[in-house]
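Part of the complex only, each chain left as placed.
Letters A and B mark the chains in the order given here, with residues in each chain numbered from 1 onward.
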């Protein structure tokens, strides 16, 4: 049970976790933690496993097996850089014409959750994420590099920039929608 | 939009019907549906049914009324309006409502699974921005989006218009009945354009009976319903 919880915590955290924090949080002795971690390492740190356990400076972390690192990098690169799907293009367009814009605003306009799409656009360098101090959440804009790649120097050189930016139907949609987190 | 929030939490017509039947400890049969018809109509009258759902409530009301007495309503029953479908529909609906309890328990239990908080892809660092998009692709996508949103904008306006028409119809029928001393339900119903109109008319009639503004007489099962003003 302790072993299962440690595995799950390390997996979901996706960052190094101190053994001392595990001990404190799970309220078990150092020996129990040590034993569990050794057990996990013995099972995961084998050639055939895609996930390995790394221990460094009193902290543990799951990492992908370095032996297949190249294949993983190649896969993820291909997966991330395929042709833009229609939903991705639509999201990108909203950010171009209406940015800086928050994730909830993009989702209100598109009517669909956009977490994974935003993640992909960020990885590709098409958009930038910045913390907005007033709205207290991240806002998104297209990157300068993206504008250059499509042969535009400034946002307002996009066709119909002013008309789309100030489209009152979209503005109305954003202003009248109730908080959808309330479902 | 206030009505949207309300809609999110408003029970649908089948839910109302199911609760009425269960409150009376009845099995879901055509007979039970007939037995709760009045209560359903009362519910419709007393609750502020959201504009979006009014038509659906009326469809169920139509089926209930057809079921209770096909003679009262002077309209032909089309095969797909077969009111016995309602009992089947309700029995099926109940199965999903029961199943939703299991899902709710799981949802509330805290036994969730979590995805890894952050992917490793961020470390990939694609060297440069590569795209075969043009500025016109962006323009076309935004124009397409606006077009796709059209029905959504229209939907909200249409819903409000429909409520107004239902309310107006109710008043018209009140006036029509009260302006004469005697008339038949057939005369009122024929003025309606759709089945929904017929149901609205019938609701208006029930309301007038309840207010003791009119008296209703039907001499035989398939006979006319005669409406007399109470002076």
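Everything below uses one rule, namely that contacts are C-beta pairs under 8 Å (C-beta built on N, C-alpha and C of every residue); 3 or more make two chains touch, one makes a residue touch a chain.
The model shown is predicted, which means the values in this text are computed figures rather than measured ones.
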Copies of each displayed chain within the entire complex, written as a formula: A x2, B x1
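Please note the rule applied: only the chains that are shown with their structure count from here on.
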Euclidean distance of C-alpha centroids - subunit A vs subunit B, Å: 41
Residues of subunit A that touch subunit B when the two form their complex: 8, 11-15, 64, 72-73, 76-77, 80-81, 84, 86, 89-90, 92-94, 96-97, 109-111, 119, 123-126, 143, 145-146, 148-152, 157-160, 164, 167, 169-170, 173, 176-178, 182-183
Contact footprint of subunit A on subunit B as seen in their complex: 1, 4-5, 8, 114-122, 124, 126, 128-131, 133-139, 141-146, 149, 152-153
